[in-house]
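Only a single protein chain was left out; the remaining protein chains are all shown in position.
Chain naming follows the written order as A, B and C, and within any one chain the residues start at number 1.
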Amino acid sequence: MPDPDLSAVKAALTAQRIETPSWGYGNSGTRFKVFAQPGVPRTPEEKLDDAARVHEHTGVAPTVALHIPWDRVEDYGALAAYAQERGLRLGTVNANVFQDDDYKLGSVTHPDASVRRKALSHLLECVDIMDATGSRDLKLWFADGTNYPGQDDIRARQDRLAEVLSEVYARLGDGQRMLLEYKLFEPSFYTTDVPDWGTAYAHCLRLGPKAQVVVDTGHHAPGTNIEFIVALLLREGKLGGFDFNSRFYADDDLMAGAADPFQLFRIMYEVVRGDGLSEAAGIAFMLDQCHNIEPKIPAIIRSVMNVQEATAKALLVDREALAEAQRSGDVLGANAVLMDAYDTDVRPLLAQVREESGRDPDPVAAYRRSGWAEKITEGRKGGQQAGWGA
Amino acid sequence: MPDPDLSAVKAALTAQRIETPSWGYGNSGTRFKVFAQPGVPRTPEEKLDDAARVHEHTGVAPTVALHIPWDRVEDYGALAAYAQERGLRLGTVNANVFQDDDYKLGSVTHPDASVRRKALSHLLECVDIMDATGSRDLKLWFADGTNYPGQDDIRARQDRLAEVLSEVYARLGDGQRMLLEYKLFEPSFYTTDVPDWGTAYAHCLRLGPKAQVVVDTGHHAPGTNIEFIVALLLREGKLGGFDFNSRFYADDDLMAGAADPFQLFRIMYEVVRGDGLSEAAGIAFMLDQCHNIEPKIPAIIRSVMNVQEATAKALLVDREALAEAQRSGDVLGANAVLMDAYDTDVRPLLAQVREESGRDPDPVAAYRRSGWAEKITEGRKGGQQAGWGA
Amino acid sequence: MPDPDLSAVKAALTAQRIETPSWGYGNSGTRFKVFAQPGVPRTPEEKLDDAARVHEHTGVAPTVALHIPWDRVEDYGALAAYAQERGLRLGTVNANVFQDDDYKLGSVTHPDASVRRKALSHLLECVDIMDATGSRDLKLWFADGTNYPGQDDIRARQDRLAEVLSEVYARLGDGQRMLLEYKLFEPSFYTTDVPDWGTAYAHCLRLGPKAQVVVDTGHHAPGTNIEFIVALLLREGKLGGFDFNSRFYADDDLMAGAADPFQLFRIMYEVVRGDGLSEAAGIAFMLDQCHNIEPKIPAIIRSVMNVQEATAKALLVDREALAEAQRSGDVLGANAVLMDAYDTDVRPLLAQVREESGRDPDPVAAYRRSGWAEKITEGRKGGQQAGWGA
Partner (left out) sequence: MPDPDLSAVKAALTAQRIETPSWGYGNSGTRFKVFAQPGVPRTPEEKLDDAARVHEHTGVAPTVALHIPWDRVEDYGALAAYAQERGLRLGTVNANVFQDDDYKLGSVTHPDASVRRKALSHLLECVDIMDATGSRDLKLWFADGTNYPGQDDIRARQDRLAEVLSEVYARLGDGQRMLLEYKLFEPSFYTTDVPDWGTAYAHCLRLGPKAQVVVDTGHHAPGTNIEFIVALLLREGKLGGFDFNSRFYADDDLMAGAADPFQLFRIMYEVVRGDGLSEAAGIAFMLDQCHNIEPKIPAIIRSVMNVQEATAKALLVDREALAEAQRSGDVLGANAVLMDAYDTDVRPLLAQVREESGRDPDPVAAYRRSGWAEKITEGRKGGQQAGWGA
């Protein structure tokens, strides 16, 4: 059983930060049905109220990602202040160029230059918002693509994409970054303009050091080895962040770690191995998931905990023993070292870390006891519940 | 090049019938966005008006599938008469037990018996509607399933499913059938209660001869050999019908034949080989697709034509030569016989079939010239456009 | 944390039996290369010697599956006696109708009746061997299928398959069973004659109660929910056994539980839930895997342990709490009950079970210390190492 320096492990777990997404607190669903839930926030401020509960109970989720226009407000400075009063900060700004009627055939890659200009203008507005909120990262996911062979020119769309990205890149201030996300498919069903890490990487490389790739764990073809991509991007200095979530099939909205906890552990091991946990690495660890049928706040708490548990196990890997077994070609021995950490029940360790920070060892139970769910169910009646706005 | 009895081929193509779905004429989209289109029907009657155009130009689409409650009307007899005046008949009735709030955790497999009763009641209402419309088939697709391991008991859900199905089965009149559809996943993301043909087959077998399996071409795991399933179900006498559509990834809404025309040909070849085209076989050939970004009526016309072309090629296979090559173990020769038919350009043949029935050889061009698109764009302003009602 | 009746859990773990495959002790590889290993058995007897080590250290692997002709001997009674002297019994007999030149285009589904007769004759020989060895189960996996569309008639092959199976079925004695295995693809690359559980189930249903389906965990399309199939087959009384192994992609030879330990746990949970662990259920738990690059005996020990650990976790599920959460629609709560068992480190429990049976708590370490690896490396020089005989 692993016996590493537990104080270093605990320190790393205490220092870990996981960003939660404002849209995870709102309603969501599938193309078939959005099931509304009681107590769902009506405003960005109420989303922050909920996020504050997640941070209160976990201690590792102090930042909240915004999605524009879903979280558009008059005064972003005021929103940032509102967050700060609740122990939070505003995090990554997520652009949305897929829900206007103009974007039916694309946004930044649309054949019509006027649509591209409109999309660019929104992206630049997002950087303005970052200036106001103090956010470091602009996260770009494009729904752009085509549904039918021949519908548009694959290569010309890359040219258009590159042009818009370079204009946005030029607008970034010091300390600001652009995180480019890839996704195999959906809502485009034949081509997607940024379908894989290679495409995102090629664009980021041309753009420069402020452009980084973000790995959404739910956005790959079946059988893709995600931890390999993580290791590669870390080696190339091009891993900007994660969107955590999980899936059994093609969707990407189950709680992080719910579908394949071993995979999440392997991913976090590559992060640890590549020094990606350190603040210097600058990697944003974000959740990007929605909760269609389960209550949202405890689902987010559980997701945060799943990432913590995978991280704890990754930190427990006896790396010296592993390196020795790898060097000597001991296939079973090397695998056993890794599995030894994975098979360890790290819940007591994390409970201890929480208690040492003055928190309840069981965040879900603490949330349940807090009465927050009852309070928002009662207090948030009327108004328009937040959702994807589709 | 194949030289079969062309008059028999033409007769089969003339006799072929392809049912179009009422919901294909309405708005649809993804979970990200539904893009509204001009001229979309507001009522079931307007959907029939559009369907009549498809039949007018293709000559093979005289029936329209209904979806309850999307097509709920006061008087189904009147709706049937409305159809008949336009040269149409009402076809398969599709039940919907996935869009009420009660169905968040399932309908016919829900842990709560009262929800199951509600779902059953809807299914029985659908049979009532069939009595009124003269429809032969009740098509059952269930969104039921779970998103998380442990969420519900897999086996208990099968028991509940079997119970409800047997009650619906008992209600079927003479000449009425139940078509049970399977789907790998979505909107359920961990288990789906009828995920594959085997599950649908096992239930249908227990229910009896009026219960048949329906193959939706977009509902399989990657790599599944659909024509194999078609051949098997035909051999077992359990193939009730098709929902045609196509996909490159996991969605199921591209025009039939658009993503893999060779696959559609292979499927239709198994239909021909298993005598499935004959009226005696009783197989329902239906489209089940929506058109998110392309104009709906010409997309449906094109889909009908794609099925026709695949059928024509299947009919052109030189089956004697094929059997001879198969018997003698001539791998390349047997494959060549099949490919010879596939590589044939059957558009001239189908143009001829249309002309011999007094129709325009080019349905899409004829539709474009007809002015219908302009007429509905102009005439259908205001009101509530039909859609999935999600 | 779960607190079930630990004595019942221990009793179940003590009673569990996992069969190891004779071919797992021999050399194996990919189409690119078979890497020979030192100390590999040259004879069926030496395979039994190795299997005895696995049973010695784990205590749950007393039977060994044979593969004919790889394990063909003159006197099967003598082989059975040899096994018995080592505390073993001969288990399932695996037929091989894929390695003669005659089988290039199939065996039991071959277009040529004389090839089918040859294959049938081999299958009947296997039943003769079962009579001699006292084996209960005949396991049938067919490489039969086609590589190219048109190569052979899909439906005719089903007819041929059904005919041969019924002749073999008729030959089975009292207490003998036929286990029919399915596999998505390989070595056939277009159609496979028994590609999925539905096909195997349909044949077994027609044959009768002695015909049962065997689930090989590596033989499914991407995204297939295997535990669902297990639950279904148990409900239908048609689950005959398992071939355990694991894979990340399309192959099926990694150690059971190595690629997705959570999946193995979910499968074992359905077994437990469906009373499949009991002797009355008659389910054969077998490994079917080869070890291409890792030492074979410790890899098999590790695989056995992986199945044990998954079983232990499955037994620890608090089924009352689970049922209660399921009944009340508590999605997160029900999932948490399941995950609570999965997250438990069951290695101490299994160590205790082993110690209580007088064994070393750590089978791998005990094997390493035993000197067996050195002994066979030294002693088994010369001769022809056992392998797949391809």
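Side notes on the structure shown:
Rule of thumb we're sticking to: a contact is a pair of C-beta atoms (placed from the backbone, for glycine too) under 8 Å apart; a residue touches a chain by one contact, two chains touch by 3 or more.
This is a predicted model, so every value here is computed, not measured.
Across A:Leu234, A:Met286 or A:Val364, the single residue that touches the chain missing here is A:Leu234.
Screening A:Thr20, A:Asn147, A:Gln176 or A:Ser246 for touch with the missing chain picks out A:Asn147. Within the whole complex, the absent chain has one touching residue among C:Ala250, C:Ala281, C:Ala351 or C:Ala373, and that is C:Ala250.
Even with one chain removed from view, chain B keeps its contact list with that chain: residues 222-223, 225, 248-249, 258, 260-262, 293-295, 298-299, 302, 309, 331-332, 335-336, 342-345, 347, 364.
Even with one chain removed from view, chain C keeps its contact list with that chain: residues 28-36, 98-99, 101, 103-105, 143, 147-149, 184-187, 189-190, 222, 247-251, 253-255, 258-259, 292-294, 388, 390. Residues of chain A that touch the chain left out of the display are 105, 111-112, 147-155, 158-159, 184-185, 190-192, 195-199, 201-202, 205, 220-225, 227-229, 231-232, 234-236, 262, 266, 270, 273-274, 322-323, 325-327, 329, 331-332, 334-339.
Throughout what follows, only the chains that are shown with their structure count from here on.
Interface residue usage between chain B and chain C, two copies of one sequence, is largely shared: over half of the residue numbers at the contact are used by both copies. Mean C-alpha position of chain B lies 39 Å from that of chain C. The set of chain B residues that touch two or more partner chains comprises 105, 147-149, 184-185, 190, 222.
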